[in-house]
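Coming up: chain A.
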Amino acid sequence: MPKRHWKTKDILLSITAFLIISIVKSAAVIGVLLTAVAYSVWLERKVSAHIQNRWGPTRVGPFGLLQPLADGVKFIFKEDLTQPHVYKPLYIAAPIIAVVFAISSIAVIPFGNWVNIGPWGTYLQITDLNIGLLVVLGITSMGVYGVALAGWSSNNKYALLGGLRASAQMVSYEVSLGLSLVGVVIMAGSLSLRDIVDAQGGVFWGFIPRWNIFHGQTLAFFIYMISAYAETNRTPFDLPEAESELVAGYHTEYSAMKFAMFFMAEYANMVTVACIATLLFLGGWHGPIFGPPLLQAIMPVIWFCLKVFFFMFLYVWVRWTLPRFRYDQLMAFGWKVLLPLAVANVVYTALVVAWRA
Partner candidate 1 sequence: MTNLPATFAEPGQDGTLILNMGPQHPSTHGVLRLVLEIDGETIVRVKPEIGYLHTGIEKTCEAKFYQQVVPLTDRIDYLCPMTNNLAYCLAVEKLLGLEIPPKAQWMRVLMNELTRINSHLVWLGTHAMDLGAMTVFLYCFREREDVLRFFEMVSGQRMMTSYFRIGGLALEPPLGFFEKVKKFADRFPGNVDEYEGLLTGNPIFVMRTKGVAHLSADDAIAMGACGPTLRGSGVDIDLRRDAPYTGYENFKFNVPVRTEGDVFARYLCRVAELRESIGIVQQALAGMPEGPVKADAPKVVLPDREKMKTQMEALIYHFKIITEGFTVPAGEVYQAIESPRGEMGYYIVSDGTAKPYRVHMRGPSYANLQALAKMCEGQLIADVVAAIGSIDVVLGDIDR
Partner candidate 2 sequence: MALAPPITDIEQLKSHPALGRLLAWNASAVEAVKFDRDELTIWIAQESIREAATALRDFADCPFNYLADLTAVDWYPSEPRFEVVYHLLSISRKERVRLKARLDGSSPAIESVTSIWPSANHYEREVFDLFGIRFTGHPNLSRIMMPDNWEGHPLRKDYPVEGYR
């Protein structure tokens, strides 16, 4: 939003307009996000099936496209079991915490540039903060409570071990995750996601896009992806819910909608990670623009979505290819490999930027 000077007489009007636009944007983004979450489950099932010589969901709708709907209905109507020995307030709060923090980080993620719809114009983003990246990090760092409290309040040893593993793992990998982003921040000179994307416009030698991944941050990209996989508890880092050891880890005791909330949180986190990776390393909505004006207008969003889809696909691909780490190996990898590499990347980027300046 461009800067406005608030005056007392039109303050009410502008607040109303601001509220309406914000609510519409929020509703649209949340709607899209939840649909994306539902369909990433479908995508996961379909891709994994094809990796494994299976068909995946085919019964509900064409290509099983209505499967997420059926799953949702199933989750709602399933009996919601609450074991007698759980610590009830936290047991109920944990999935809510998980899903709320997973979804709310989408608020600062930009999907595209400024658009004009009739007389109104807006950024394709719920809100643009100049510390957007930090907000995302802060919100995702709060997500660990959902997992940890679920494990603790279930009053189950498997769940407790899962919760402990999850919290230790997420706190550890957050360090290298945060450090891997510092290089990008140094290059862009801003913490605003919009500025970071804007800094990646243009091309080298006419054909290589000036995305950060091609612009000295390749190492950071891989560190980010690995840490992000660990942060979202996905294979090969899915130890908190390693079904072969801990049955289902922190959500062993959950059923019905509460279980579905953890599921939603996991996939929403994946979407967030994919969005951040796209924005920070793959140039966000930048990409070749062509075609008729209407197409040109929505082209950036399409590019953004394609890149996010690529990351979601990568997630699924990795999950169904790799085995799982062991817990000590995971910790050693995070602290002894990723962290030094991330620090080295920060130092290197800082030196290069200082030398160029």
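The rule is short, and it goes like this: contacts are C-beta pairs under 8 Å (C-beta built on N, C-alpha and C of every residue); 3 or more make two chains touch, one makes a residue touch a chain; residues count from 1.
Quick note on selection: all candidates are chains of the complex that A comes from, given by their letters.
Computed from a prediction, not measured in an experiment: that's the story for all the values here.
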Given that all of 1 or 2 sit in the same complex as chain A, name the one that actually touches it. 1
Which of the residues in chain A come into contact with candidate 1 in the complex? 48, 51-54, 157-158, 161, 235-236, 238-239, 242-247, 320-329
